[in-house]
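Read through the structure below, which is laid out as structure tokens, and then see the notes.
The chains shown are only part of the set, and none of them has been moved.
We just call them A, B and C in the order they show up, numbering each chain from 1.
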């Protein structure tokens, strides 16, 4: 995290809290998914000029913040190599436990290549369930085949 | 990976290859999802006696392997802390880039807690697309709220 | 530890010290176990509005602190990967020495799965003993069986 992000991220989160808006509320206004909006707040994504201005109006942001939201960030939001927060760690554990199985199933379906993490979307849904609600996460990325030359 | 898994995993993969069956084929026979079957092959999951025997018949496994599939494995299929294989690394990158955003969105929807990686399912689908097929991954885990005492 | 926690934790501990109250005293007032109260102070747990207000009155906290106690924290209270403080290190050593034995005994009793660290409680008792008092720690977490799909 750059020094800049160090102060900008809490400021954005505080502005959102002062307006008592959720990421879903902001996403509805901007016409974007709530996860993408959250990644904009954590400086992992870049706003267009329109998006930055609209967000500025919704949250009373100053001009410097509106400009900064349009810059291309240096990405990676986690300090330690292996995250200590239990919610985030579970995704690391999923990669540890299901990484090789996922690789084999994707390659059986698509051939030698990867799922893009750039041409990629991510959604979170709440699945109500009498035995306890469930978190449903849907990742969707373009398949990229290894090029030969 | 234990020494045992070191020899058992390639043996299972070779047996499957000799029969020319995909994980989807095996899943259809066992009534299980292909990702779960792949995680059984990588010794990240435990077969019931019925499942182990049925798999043994499908792949001509010996009795020791059929017994070993029913044991509770020591899990974690990746050697290095940060995976070097590009397909698997992308999931690490997704956690780096979208970890904090995901945490906030889940907590806005559910409160303080986590998505279980144990009471959890994982599916891979191929989404055909003229601009390039897409990999769709669906994770679904029970929400667990932090208990107070 | 976030920058925010960096200043909030010592402030909370100082407020408690100024009132000369132990975590057990505070727990008795709040109707909560002292370990849970201590984890609230270290920003590893989330207070309800009632709990935060009551704590605010007991310790003369300002409104911003009372609000912050109700936010969902990013967890993990230890900086280095392997803790250097001797009291905390002993728990790491217990995991090193007794980790695999524990795993086997739990799985013999319950099957393939884990003890939840979320639906979980932790208590500390003093066991008086003429040969030297003993620390008794009781952990109690829901067993979660691996789901198949």
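By our rule, contacts are C-beta pairs under 8 Å (C-beta built on N, C-alpha and C of every residue); 3 or more make two chains touch, one makes a residue touch a chain.
Note that the structure is a prediction, hence the values are computed from the model and not measured.
Chemist: When 3 copies appear, how many make the full set?
Modeler: 10
Rule of thumb we're sticking to: only the chains that are shown with their structure count from here on.
Chemist: Do the two copies chain A and chain B share over half of their interface residue numbers, or under half; same or different?
Modeler: Same-residue interface.
Chemist: Ranked by contacting C-beta pairs, which pair of chains comes out on top?
Modeler: Greatest number of C-beta pairs in contact occurs for A-B.
Chemist: Please compute the C-alpha centroid of chain A, do the same for chain C, then give the distance between them in whole Å.
Modeler: 29
Chemist: Could you tell me the distance, in whole angstrom, between the mean C-alpha positions of chain B and chain C?
Modeler: Centres of chain B and chain C (C-alpha means) sit 31 Å apart.
Chemist: CA centre of chain A versus CA centre of chain B: separation in Å?
Modeler: Using C-alpha averages as centres, the distance is 23 Å.
Chemist: Which parts of chain B, given as residue numbers and ranges, touch two or more other chains?
Modeler: 35, 100, 103, 107, 113-114, 116, 120, 122, 144
Chemist: Could you pull out which chain B residues touch chain C in their complex?
Modeler: 32-33, 35-36, 45-46, 72, 74, 100, 103, 107, 111-114, 116, 118-123, 144-149
Chemist: Which residues, counting only chain A, touch chain B once they are in their complex?
Modeler: So the residues of chain A in touch with chain B come to 22-24, 34-35, 38-39, 41-42, 44, 75-78, 81-83, 85-88, 90-110, 113-117, 120, 122, 124, 126-127, 129, 131-144.
Chemist: Note which residues of chain A are touching chain C in the complex, please.
Modeler: So the residues of chain A in touch with chain C come to 6, 10, 80, 82-86.
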